[in-house]
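Only a single protein chain was left out; the remaining protein chains are all shown in position.
We call the chains A, B and C, going by the order they appear; numbering starts again at 1 in every chain.
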């Protein structure tokens, strides 16, 4: 491994390009050694702006380059499995954007491959675990002063959805964050999912039932609800309240700048997830670079990616069938305990 | 009717005694003309402290007194039906503490008796409708600027329950407030109830599953959830957030006095419903007195009392059977439209 | 005194008419027995709407009526002294709107007359002492848990001023409230006043320096500052923060209804003092009626009215001379200790 970690970024869409900029400008101890995109022009244009960075169209070739020490996968979900297996072949540390893979079966194959490797190599990009507010909430729960968590209420609101957003994407792309947050905050597995649907908002595009109300049950007996509301018009807002035996704790009120103006007091709501979670992404990647340089793997594991995929599958079924669906998962392998 | 309304207060337990004090000291245009309690000593002790007030043990005798213009029923629920029917016989205006009666069948009999009378005589004591914050929320919804309501999230937290508090009481005595609030805020009927139960808190007394999570569906397609959490230790807290098409609105944060002290900023939480809703009770009774003096009947009607009873019955069944239960109600009679 | 207190309301301008309505509709144990205005038509119009109420043009004649038990003075300030002395002649209890009188010399004459009477008869209308938030703050300070008060920061903001509002009125009509609040909250006398003036806002009308920043020193060594800002455009806002030895306490954030809408979270600011302090006025008058019926006099005394006048005189001088001005007051007479 080089003194400064050489990272190959695979995929240069919105997320990938953002990670390239981040590693180039913000992250200590790492540099962008390679960018990969099937669009060769696009890859070259990005590589040209960064000293010592080479453009590739094939992930495997990029991973074979002597300047590459680690891989950040930001390509579309269906391409993840192949990239992950290639990285495992080279025993390269990977930061894989969510989802690990698009379904539980393929996630399971990744899990098995990593187990054959005999050690963890993958950190999955559930960036909320790196958000300062969620971290404070996690730390407060770990502290134990409020007692055992009994319920977790979540609000997940987007101003609007892009064209073509479907009910399944509501679960797989949006609620998946609350699935991971639930598992991480409570340190419990999700055992069943129910999805309730009020009469849709007039702002919901044709074919999308928006908002929806999702309920998780956990193996620790906690009850979790999620308001998922992705055409709410007023902004991007993520809130969570944990109800414990002796108190509650809540995050997601954005109170940093308060104004009095035009008959109202208050503040602005974030426009989108980039504004809300930008620092979480920085912290996520810095944390991955630091652990990698120390030869360690931390953060959300391939197991977390698999569990999210399994809960998503139950969620989509619960949504389409209008009933409570139990989550089916393999037993947790020793590597991930 | 006398220039100053002569009120007979039936029942001098905690609520009744509080209403006596209220009418005597706070309410404009009314006086306590009679107090009724089966405990004659207790009634006399209270009557002695108020000029022109007579003590009775029988509601009918009190209602026959020439000084009595109106009746406030604060006796235990099972005694309400008889008192209401007597008041109807004398065509006296009534403020009846909740519940109207303990079950839907008896509530239906009251409904029918009032219909035979041909005009409304009863205001039911759902005092949250008189709370300044709920009133502001109602007014904002009526205004329509946020669009149609889609969801309503409620938190109902008590520091602790008295001995003997049961799962059924959790629905009938506590969640009944959210039932009425839902119907009033949204102007929709509740059509089904589901009750979910996480593993109980260590603070829950033997035999009580606490907290619980109750879900209402409405005939307008809204989805309503209630965290009912009655041994939360930290205080009494009632919160509501309505999620509309273009925004949300929330009440129940008690931000009137903020302190910085001992490493923390914040404020105190109310100890109990009296502290939280004291002014709502004042406003409720004053409003009843004012309407009565004008010869009108306003506020929650016997229909609202019946609907609450019907939803409670579905709620208790949903709770004990662990499934969604549809609410059964008669069609709304013309008198209550 | 009659069982129901017969009140003569002197002056039927904005404040007077509002008090008439309040006593008629809201206040327990009192009725409007007389209204007085030099505009006979106006007085008669108001009296006609209230059973048992007579219209007068002369305060003394009204006070002589056998139905009158107590007096509420809401006439212009220059008329207060004569009305007060007449009430003293008849030994009638008085609620006198602020100011007690327009200057310290006349206030002193009232003080002396009340002392000759030998007992307190006057409550002065400093209604902030009856505001729920100020009361909580006072109670917290009395509690002593935060230690001795060291500083008091005040914000007093109005959307706009009526035509003809002068620099002197800024002190006499607006800052006078903070003078009383300071004396009452801290239980200390104000010993000196300084008035600082930044470059005026573009919204300040010709001839008015707005905003200004007023500093009080007290005989207990506390330092008090007041932002007086009466053309702030955004609404009416009164805030206070007491800084004590071990913590601070703050009131005046109006957090009762929170919305998310159009990219912003927050709430509305009151439009004017009526909206902000309406309940304080109710509580003030009810409290006066209750004390009067018990034969007692409570609340802000003529001494408080005199002290306010003395501090105002120093304030206006400090403002016009651009320097710190010491407050001159007589020693507190025994009657007011």
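By definition in this document, contacts are C-beta pairs under 8 Å (C-beta built on N, C-alpha and C of every residue); 3 or more make two chains touch, one makes a residue touch a chain.
Computed from a predicted model, the values in this text were never measured in an experiment.
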item: Chain not shown: contacting residue from C:85, C:150 or C:270; value: C:150
item: Residue in contact with the excluded chain [from C:247, C:266 or C:299]; value: C:247
item: Interface residues of chain A (partner: the chain not displayed); value: 3-4, 25-28, 51, 132-133, 136-137, 140, 145-146, 246-251, 253, 255-262, 286, 290
item: Where the missing chain touches chain C, by residue; value: 147-148, 150-151, 153, 196-203, 211, 213, 215, 220-223, 225, 227, 229, 232-234, 243, 245-248
item: Absent-chain interface as seen on chain B, which is shown; value: 157, 232-235, 237, 253-254, 258, 260-269, 271
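In this section, only the chains that are shown with their structure count from here on.
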item: For chain A paired with chain C, centre-to-centre distance based on mean C-alpha positions, whole Å; value: 58
item: Averaged-CA centre spacing for the pair chain C and chain B, given as whole angstrom; value: 37
item: Euclidean distance of C-alpha centroids - chain A vs chain B, Å; value: 45
item: Residues of chain C touching at least two other chains; value: 253, 258, 260-262
